[in-house]
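Of the protein chains in this complex, all but one are displayed in their positions.
Coming up: chain A.
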Amino acid sequence: MPPVRANTLNPPAARSRPRSRSWWRKQVGLLFVLPSVAFTAVFFLAPLVMTAWMSLHDWPLLGARHFTGLQNYAALLSDGNFWSSLGFTAKYTLVVTPVLFVLAFGLALLVKRSVRWVGLFRTAYFLPVVIGLATSSLLWVWLLNDQVGVFNAGLAAIGVIREPFQWLATTGSALTAIVVMVTWKMVGLTMLLLLIGMQAIPEEFYEAARVDGASPWEQLRFITLPLMRRTFALALVLSVIGSFLAFDPMYIMAGGGPQNSTITTVYWIFKAAFVQFRLGYAASLSVVLLVILIAVSVVQLYLLRDDTRY
């Protein structure tokens, strides 16, 4: 039994005094943050602790569970499928992130200025973001379909292809199709983040630069880009996390195929839990993925840190 510690924060003598104004203010402040603390505790911390606890067990979906210590972690070290899924996830992230960024940056530049109809364009680019990822994956399955899909019909109409093309039949074309779909779906969000960053830069900076004879390229290079460092960091971290957690498009569009070439880490975790029914093992994979994601995010935030004070 641990020794009983003296309550140093609230000595009995202090309690007999009337509560000070600042004490009450603190309590009220605590009340205000309580809902989000409770929310985080219930929906983030509790599942996290539970996952970590599960990862220390042989925990089948059906049947009895047993404490096995770090055995799951030892097993995942030699799980080739896990590491290759991590490799594919990294490759996918490296492909989709630059595509998303360059396109979103271009779109943000286009819709930055307040010209006629700009609201319409902003809405149009942002619209796919509000569809669920699973829904848009399913939508694209049919858009890419060889019999009824519009892409094949369009390509055939302009004479690019003769026979319907099987988008999801080879690794390269399946990955391309997924990247295009995700870009279409997510570019609006990145555009919006970058747009907000761009609009936060005071117009005076550009005016001063123009007076000094800076070209539009120089304005972009020396004002926009450096001042958007923090926005870039935010957008990049969000995008990389999203890509590392990719599952729905691979599951719905390609079923992990062809030949299991599009299995992401989350997909492999899903399989461990719901195909092999090894919940404990799946939990240990999730914990490792979480650690990897934290490390990747820390590195990104460090590289894109901005210590300048304006």
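The rule we apply is simple: contacts are C-beta pairs under 8 Å (C-beta built on N, C-alpha and C of every residue); 3 or more make two chains touch, one makes a residue touch a chain; residues count from 1.
Everything below uses one rule, namely that contacts and distances are computed from a predicted model.
*Asks:* Between "Proteasome subunit beta", "Spermidine/putrescine transport system permease protein PotB", "Biotin carboxyl carrier protein of acetyl-CoA carboxylase" or "ABC transporter substrate-binding protein", choose the name on the UniProt record of the chain that's been left out.
*Replies:* Protein name of the absent chain (UniProt record): "ABC transporter substrate-binding protein".
*Asks:* Which residue from A:G63, A:G172 or A:G213 sits in contact with the chain not drawn here?
*Replies:* A:G63
*Asks:* Touching the hidden chain in the full complex, which residues of chain A are there? Just list them.
*Replies:* 60-64, 145-147, 163-164, 166-169, 255-260, 263, 271, 274-278
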